[in-house]
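Questions regarding the structure given below will be posed in turn.
Apart from one protein chain that is not included, each protein chain of the complex appears where it belongs.
Take a look at chain A:
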Amino acid sequence: MSNWMEALKEEIPDHQIMTEIADRYSYSFDASFGEHLPDVAIQAKSKKEVVHIVKVANKYQIPIYPRGQGTCLSGGPLPVYGGIVLDLSQWPEKIDVSADDLTVKVSPSVLTARINEEAEKHGLMYAPDPSSAHVATIGGNLAENSGGPRGLKYGVTKDFVLGLELVTPEGEVIQTGGQTIKNVTGFDLTKLIVGSEGTLGVITEATLKLVPKPAGVQTIMVEFTDVQTAGKAISRTLTSGILPSKMEFMDQACIRAVENFKPSGLPIDAEAIVIIELDGHPEALKVETKLVEGIMQEIGASNVSIPATSEEATKIWQARKQVSPAIAKIKPTKVSEDATVPRSKIPEMMDRLHMIKEKYQVEVVVFGHAGDGNLHPNILCDKRDQEEMARVEQAVEEIFQAAIDLGGTLSGEHGIGTMKAPFMEHELGAVGLEMMKRIKDSWDPNGIMNPGKIFPEKGQKLVLRNE
């Protein structure tokens, strides 16, 4: 080990190089499954340092794994083959808003929610809003192409990236894209890098697009006595000339879990609820609210509530936020999936999920960004129960199968990482996957940049159990 460690020390301050066992274990995990001990965790605080570290890794062929705040739900930053975890979270924060250009330049460590905070000071908005935005880094968001509820109207991270600076796996620095909305010069490398999960290089700076902050918002909560009607209501709204900023779905199991956890006044008898947020000019909001109310009544919603004050609206969204912790109370281990289907297929997907739940006798609850078909089926189980986990593995496989059958995808926003790699070929086909692999191999000839992600090993299977 010593040679490359010595080489690293030439340009990186000692306190940024962590070799003690306590430190190494602290960079061995993310928010998903599995734990892998790296040989070293190194913090980079500048482009120069990244270049040096990557060059050394490439020269000595040591695997290197970029890491933001380790909130990934698919194993993206896990050092599966040992080597170097490159911690980017301590890079000094830089957020330069150019209000007149409606753009912002950021360093990779910036917490996503901070970008929106700064934008709001100029009457602007950075729209992508993953629920982890106050914890996760923009570097992680770019690598995972993260999205949130507002994705329905505004799009996800990739729709907000104008340009990137990247240190390639060979330690060279490239700039992609630019500062302008329109740009057709050459291949769109920016889009290729966004969502590449740290396998094509280390993002060291990003130029992002901002949009005007809407003047007002209006929340509406709609209750249904069956899941199918809820699905239909979503499609009907979206085909009637209204584009809400958010349309969130919760099934009865979620509603009840929240009410047990922190009573918030949700209707526990409803089979499903859809929480809608409209945004725009206050006058337009009044009209649209009436329209949505009409649509819902006509389609057979059992109740429509329109909060009169912003406090009441906040309470509804707070309840939505409680879903994740609330369902964790059902059983200690939560396997979160984010299989996504075309919007019209939501009712069918709900049926399939119900069948899977019965077949494998596992606890499944469903919530998510139904407006864009991005459901979050969650399986609640107990990691310590090996037999149950085996059933969960099978159920997860079948959920992926169902999504693909219905013309959907493995992951709407959480990424492939280690967890979903085994299912890639199934969705993309052998040639599709092979083309991707060729791109990866030409970018990273020595295969050092975040190996073990996206591309499955031969015969790799989903494993949620500790051996």
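The rule is simple: a contact is a pair of C-beta atoms (placed from the backbone, for glycine too) under 8 Å apart; a residue touches a chain by one contact, two chains touch by 3 or more; residues count from 1.
FYI, contacts and distances are computed from a predicted model.
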Listed names "Amino acid ABC transporter permease", "Glycolate oxidase iron-sulfur subunit", "Nicotinate dehydrogenase FAD-subunit" or "Heterodisulfide reductase subunit C", matching UniProt entry of the absent chain: "Glycolate oxidase iron-sulfur subunit"
Sole contact to the chain not displayed, among A:43, A:74, A:176 or A:340: A:43
Residues of chain A in contact with the chain not shown: 18, 20-23, 25-31, 43, 69-71, 87, 90, 111, 132, 134-136, 324-325, 328-329, 332-334, 383-384
